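Notes follow the structure.
Here the complex is missing one protein chain, while the rest keep their positions.
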Amino acid sequence: MERIAGIINLDHEQDMLNELTYFRCGAAVPFGGRYRMIDFTVSNMTNSRIESIAVFARRKYRSLMDHLEQGKAWDLDRKRGGLFILPPDWNDPTDISKGDLQHYHNNIDFLRRTSADYILVSGSQHICNIDFQEVLKDHKEADADVTVIYKKVDEMMPEYQLAQKLNIGEGNRVEAIHNEHYNPNVYMEMFLIKKKVLQDLVEKAIAHGHSHFFRDAIKDQLPTIHVNAYEYKGAHALVNSLESYYRNSTNLLKSEEHDRLFKDDAPILTKVKNEAPSKYMHGSDVKNTLVANGCVVEGHVEDSILFRGVKVGKGAVIKNSVIMQRCEIADHAVLENVILDKDCTISEGRTLIGAPEKPFVVAKRKTM
Amino acid sequence: MERIAGIINLDHEQDMLNELTYFRCGAAVPFGGRYRMIDFTVSNMTNSRIESIAVFARRKYRSLMDHLEQGKAWDLDRKRGGLFILPPDWNDPTDISKGDLQHYHNNIDFLRRTSADYILVSGSQHICNIDFQEVLKDHKEADADVTVIYKKVDEMMPEYQLAQKLNIGEGNRVEAIHNEHYNPNVYMEMFLIKKKVLQDLVEKAIAHGHSHFFRDAIKDQLPTIHVNAYEYKGAHALVNSLESYYRNSTNLLKSEEHDRLFKDDAPILTKVKNEAPSKYMHGSDVKNTLVANGCVVEGHVEDSILFRGVKVGKGAVIKNSVIMQRCEIADHAVLENVILDKDCTISEGRTLIGAPEKPFVVAKRKTM
Amino acid sequence: MKNKECVAMLLAGGQGTRLKSLTKELAKPAVFFGGKYRIIDFPLSNCTNSGIDTVGVLTQYEPLVLNHYLGIGSPWDLDRKYGGVSVLPPYMQAEGGGWYTGTANAIYRNLKFLHQYDPEHVLILSGDHIYTMDYSLMLDYHKEQNADATISVIEVPWEEASRFGIMNTEENGDIVEFDEKPAYPMSNLASMGVYIFKWEVLKEYLTADDAKPESSHDFGKDIIPALLQDEKKLKAYTFEGYWKDVGTVDSLWEANMDLLKETPDLDLNNSSWRIYSKNPNQPAQYLASTSSVRNALINEGCKIYGTVDTSILFYGVHVEEGAVVKDSVIMPNVKIGENVQIHRAIISEGSVIEDNSVIGDPTPGSEITLVAEEGSIMANSYAMTQ
Partner (left out) sequence: MKNKECVAMLLAGGQGTRLKSLTKELAKPAVFFGGKYRIIDFPLSNCTNSGIDTVGVLTQYEPLVLNHYLGIGSPWDLDRKYGGVSVLPPYMQAEGGGWYTGTANAIYRNLKFLHQYDPEHVLILSGDHIYTMDYSLMLDYHKEQNADATISVIEVPWEEASRFGIMNTEENGDIVEFDEKPAYPMSNLASMGVYIFKWEVLKEYLTADDAKPESSHDFGKDIIPALLQDEKKLKAYTFEGYWKDVGTVDSLWEANMDLLKETPDLDLNNSSWRIYSKNPNQPAQYLASTSSVRNALINEGCKIYGTVDTSILFYGVHVEEGAVVKDSVIMPNVKIGENVQIHRAIISEGSVIEDNSVIGDPTPGSEITLVAEEGSIMANSYAMTQ
C-alpha cells in the first residue's frame, strides 16, 4: 500500500460563524452533539490509514490545540508520524513566502521527513465520511498530477455560493474551477497530489510571489497540469456560515443522513471526556433529538441537539435548538431556534426565540 | 503529602543569547550536550512530584512545543494533570490585564482546575537540581505568604548583575528585593505560594492595572506580606547572556560540578532521540569533552561539548567550543572558542577562532 | 527512578458464579454496570483519582478479555512509562505453576512484581464492588497512625452484619478481632476488602503464610488473624458512602436501579471524581419522535423509537417502535425489535430480541430475568427468569 500523509490547511477558512468563532477558529466549532468540525477530517484521514498529519493553523487555534492534544484520540501521539499543529511562529527574515505558502515553506520539514509518496490536503468545512485510499486508486488510474474531490449536489443551498465549482470534461479531467452559480460540482477543498509534485509547485509558486497555493499553483495553471476530478458520493454538508451550520446540524436528526455519516467501519473519533450516560428524569419528554452523554434532562426537548453535560430543568422547553457543552437551562425557560455556545446559563422562566432562518446565538459563558 | 502545581513563566525572559535566540526562546536553547534549558525546570518539578505544569510562553515558542511535546519525556501526557504550553491566543475584548498578568488571567482555569494547594512559579534561566518539596516544608515551617528561592553565590559573575538580590532579615524574612551589586543572595526566579493567595494577589494586581506579577504584587508589597527566603545549596548556573551561556557550558567539564547537577535519584530528563552510541574512529583524540550520542568523531576535540549527532572529520581540531546537534565539521577544519548552533556545516580546512571572553557564534543551518 | 509510595494490587480473579451466564466468558470485574462501565472501572478510577499510578491486576482465568479491555491503561490514565497497569495472571514458573490458591497466594506469587517498585505501602483491592473512594485519605490515616495494616470498614445494618467479615475495634480504631460472618456480631463494621499494608510487613507475613501447609492463603482467614495474633498494629478506617457488592443477578440489578434515584448515592457526574472507562466512540444518542423516555440512563450510540422507563441502556442499543423497556438493564449493542415487552430483566451484550417477544415478570419483587450474552429471543416468544 502506498502511503499518504495529510495536511489540514485552515489558512483560508474564514471564521464566519459569528459568535461561535469569536474565540475559536471554524475547525474547532462543536458539531453533531459531541464532535468538533475538524474531527471529521482527522478521522477520515486516520480511517484511510493516513498517520502523519500537519495542521496549518493561523488564528484562534488555542481551543483547537486543547481539543486535538497531540492526536491522542486518534492514537496519533507517536514517534513516527503523528499529528502536528503548526501555528505560525516563524522568524526567518529572508523568508519571501506569502499567504498559505508561508505554511508550506516554513513547514517544509514535514514534507521532507514523511515517507509518504502522496499528500492529501484538506480543509475542515466539508463534513463527510470519505476513504482517501479510494481517491488514491482513482488518482493513479487517471495518471493525473492532482486529483480534486467534489460533491455533485442536488439542490443549490446558499452555502454553495461561496464554494468553488468544477467544470469536468472527458475522462474526468477538470477544465475549469470557478465560483459560478448553478454548477452542481462543488469542490470539497480536498486534493491529492504526489509529494514530489507538491514540493515543486510550492517552490515555483513562492518564486513567483504567489500567496495562495491552490488558486495560484493549481487553478490558474489548469491548462498545463492534469487535474483529475473524483466524485464523492456519501453524506456531505458544507458549513461555512451560521445559517449552514444550523441547518446542517438539525439535518443530522434525519436518521438516514445520520447513518450515512456515522459508520461502524469508519468511525468518527473525538477527544474522550468520560461523561456518565445521560439521565432522563421523571417528567422529561424528549423527541427527535440527538443527546450526548452527561446530560440531565427534566424538561421538554424537541428537534434539537444537546451536547455533553447539558442540564435541562423542569418545565423547560427547547425546540429546534443547538445547545452546546455544559449549558444549564433552568426550570421553565423556553428556547426556540436558538444556538447556545458552551457554558451558557439560561435563568428560570427566561424565553429566547430566534427565527428558523436566523437562529438566535448566544456566545459562550453567557448568563441570560 | 500536599500537592504542588507548577507554572513556568517565560514572559519576562529576554532572549539575549544573540544568534541562539533568533529563532527560539531562551528556554529552548540547547544546553549540556543533550538538554534544553527548560528540561532542568521541568525535571526539577517532576522529581518533586509536581505533575501539573503550565508554561506561560509568549514569543518564539515553536521549538519549545516541538521539544516538550505534551510532556511525554516526563510522563506528563496525562488526563489528570500534565504539561500545558500556553501561548497567548486570547480574544476577550473585555480583558484588562497587562504584562505577565495576562497569562495568569487568561489561564485562570489552570489554577481553578488543579487540586494542588500550592503553586511553584519558576523561570528557565537558573539551571539547578532542587527538591521543591523541601521548599514547601520550609515554607510551612515559616508560615509565610510566599517563599522565594535564592542562591548565595561565592563570586560576583557578570550575569548576576541582571539578577535580583535579596536582603534577608531575622527568621529568613525577606526585607528587600533589588538589583544592587555585591549582594550575594541571588534570587533564582522561583517562588512558592499558596494557590488561594496567588489567586487573590493576581486579581488585585489586575484591578490595580499592574503588569508584572512578581514586581508589583510581591516585591513592591514587601512590608505587607511575609516573604520567606529559602536557600538552595546545590549546583547552580544562571544563563542570561551569551557569555554566561558559554562559560557555564564549559563549566560542566569540571567533574564535581557535573556530578552535583546530574544526580541518579533526581535525573534530568529530556526528549528521547534514539541516537546510536557515539563512535570514536581510529585517529580520534578527544580530551576533557562532553559528548552526546550519535556523534562520529575522527578528529581532535578538547575542552568542548558535542551535542547529538555531530560529525568531526579527520584532522579537524575543535577546542573550547560548543557544537550543537547534527553539525558537520569537515576534515581539517579548525574551531576554537566557537559556538555552532544546530545543523551547521563547516567546510574542509576552514578555520574559525573566537575569543575566550566572546565566542564566535554561528546561527543554525549555516554552511561556512 | 524514585520508588513508588504506594502500589495497588487489584484481585480480579473472582469468577462470580452467582452472576450466572453473565460471567460465563467474563471475569466478574469485567461485568457491565451503570450504562457505560465495567465493575473494574470503579477501583481503577479510584486509584487514578487517588494519585495511585501503579496497579497490578491479578486475574485467575483466561486473562485475554481483561488484558484486551485494560490495554495499555490509557482510559484510566494508567498508561505510564514507569508504573501504570499490569495484568498478572498465574504464569508458569521454573518450579511449575498452578492456579492462585487464595487471595494471599495471588499476592505472594507476585512479590517480585511489587519488588520492582520498592513501595512503602501496598493497597489491596478487590474487583467486586461499586463505590467511589479516595484511597489517599485512607493512606494518610494509615501513615499518621503508623499502622502495620489498615482495613477499610463500613457500617452495615445490624441485621445484615452476619453476612460480612466483621471488625471488632477499640474506640481508637485498633482492631482487636476479626469475625468472619459471625452468627452473633459484636459490631456492625464490615470489612470492605480494602487493605493497606506496610510493604515490609506484607512481605514478611505472605512469606510466612506460604510456608504453612494448613493455610488457605486468604487475607481474611489467614493473614489478618496472623497479624492480630502477633499484636501488630491494625487499624480500622471507616468509610462513609455508597458501597455495594454486585455479586448476584439481583444485587447487580438493584445497584443499577440505585442510579435512577432522583439523587443517587453514587454520583457519576462528579467532575472531580470521574469514573473512567474505555470509550466505544459512538455518535450521540438519538431519541426519535415516536420515543417516550423517562427515568432512564442512556448511553451514546443508542437509538430509541419505543418506550424506555426506569431502565439503563448501554451504548449501541436500539429500541424499535412500540417496544417497551421497563425496570431493566440493557447491555451494549442489544437490538430490541418492534412491540417487544421487557420487564425486570438484564439483557446481556449483543442480544437480539425479535419483534413482539415478551421478556420478564413485571410483578414487583419477582426474580430478575437474565438473557445470556448474544442471546437471541425469537419473534413472538415469551421468556421469564431462567
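Annotations for the structure displayed:
The first chain written gets the first letter, and so on, giving A, B and C; residue counts start at 1 in each chain.
As a working rule, a contact is a pair of C-beta atoms (placed from the backbone, for glycine too) under 8 Å apart; a residue touches a chain by one contact, two chains touch by 3 or more.
These numbers were taken from a predicted model, which means no experiment stands behind them.
With respect to the full assembly, the chain omitted from this view is in touch with A, B, C. Annotation: of B:99, B:184 or B:267, B:267 touches the absent chain (contact as defined above).
Touching the chain that is not shown, out of B:288, B:347 or B:367: B:288 (per the contact rule at the top). In the complete complex, the hidden chain is touched by one of B:233, B:279 or B:358, namely B:279.
One chain is missing from the display, and on subunit B it is touched by residues 32-34, 253, 255, 258, 262, 267-270, 272, 274-294, 296, 305-306, 309. Contact residues of subunit C toward the unshown chain are 60-64, 67-68, 71-74, 79-82, 84, 86, 89-94, 97-99, 112-113, 116. Although one chain is not drawn, its touching partners on subunit A can still be listed: residues 47, 75, 78-80, 115, 265, 267.
One rule holds in what follows: only the chains that are shown with their structure count from here on.
The central chain here, found by comparing per-chain C-alpha centres with the mean of all protein C-alpha atoms, is A. A straight line joining the Cα centres of subunit A and subunit B is 39 Å long.
Of all residues in subunit A, those touching 2 or more other chains are 274, listed in ascending order.
Residue positions 276 of subunit C are each in touch with at least two other chains.
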